[in-house]
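Pasting a structure here, questions to come.
Excluded from the complex is one protein chain; the other protein chains are retained at their positions.
After this line comes subunit A, so read on.
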């Protein structure tokens, strides 16, 4: 292998989220514009003022994991392991001893084992118990999922977890990309997960008053907030020559990454920060705006995000914005917080591979402050050469990935 920057490609993908328990069913739902948001089914839901969410339904942990594993795996770890299993199977990658030392796991999550925190706080505070299960700490820690994936596949290189709220997965995947491009790593399992749809997890979000009580309608003038989701998506990022040499199917190329900080406000996004992240990602990928056909938006459905994101896109793309499609798939799978960028990358891969642009569903009324082609309600067929995936987190931390067709 020659020196200099390596090219990085995606050779495997896996997911479980409210739209489906694998990539095929998730993409089918995105093509159909199906909504994964519904009434929350969880303990004490009647004490919540927000009672909707995009929950993973029909999920039986015992069908996938044994008793010992369940004692150690929080829901976010379970979701991650299932997604990783699918991604590894699709990729077909295997690791020699040397390769396993040059491969690792970088995952994003904002909350880690929130269900484990919630359940055990309930035990000690509400139920007055003075003893908790011995595995509470290894179960709830944010790096539990990354560690279990590394153990499952004997990945002995760099592994860690990134926690940058709603940008966690994009930051994780961006770092995994850079680690392969620099020659430091050969392959990385990367993406992210979130599972905070429990009483405490939803109650905390309620406090901010940015949650919708009925639907997630990004870019629609009558939008009234975000809706939480849960799940995971994991990808195999692999050095291009390595993938080619073993004849792997390449799903897309990861071409660039941009990250910036607003350095302004803990919750209000700045147009400028998102804008710079998109510019840096395109420059890093060697792309000009005319080449980018689709953006998977951060598109939370809050007034603050959607206005500032559309203004940023309009400013970066200028006249090229007329030919640009931008959609928010959060309208279907909800906001997976730290895992959201990973699930949204699936929509980017679908756009590049299949020429299908996932829609922004729930769109009812145009908003002059979001005057872009938001692919309202119905998926669209279109050939695109390159795409961006935006994530703009609380705390003003922005992370944008640029992908090209394989």
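Annotations for the structure displayed:
The rule we apply is simple: a contact is a pair of C-beta atoms (placed from the backbone, for glycine too) under 8 Å apart; a residue touches a chain by one contact, two chains touch by 3 or more; residues count from 1.
Everything below uses one rule, namely that contacts and distances are computed from a predicted model.
Hidden chain, UniProt protein name from the list "Anti-sigma factor antagonist", "Phosphopantetheine-binding protein", "Peptide/nickel transport system permease protein" or "Ferredoxin-NADP reductase": "Phosphopantetheine-binding protein". Contact with the omitted chain, checked across A:53, A:201, A:225 or A:359, is made by A:225. Set against the missing chain, the residues A:207, A:247 or A:368 yield one that touches it, A:207.
When the missing chain is restored to the complex, the residue among A:103, A:228 or A:302 that touches it is A:302. Only one of A:268, A:288, A:365 or A:378 touches the absent chain when the whole complex is considered: A:268. Looking at subunit A, the residues touching the absent chain are 49, 207-210, 212, 223-225, 265-268, 302-304.
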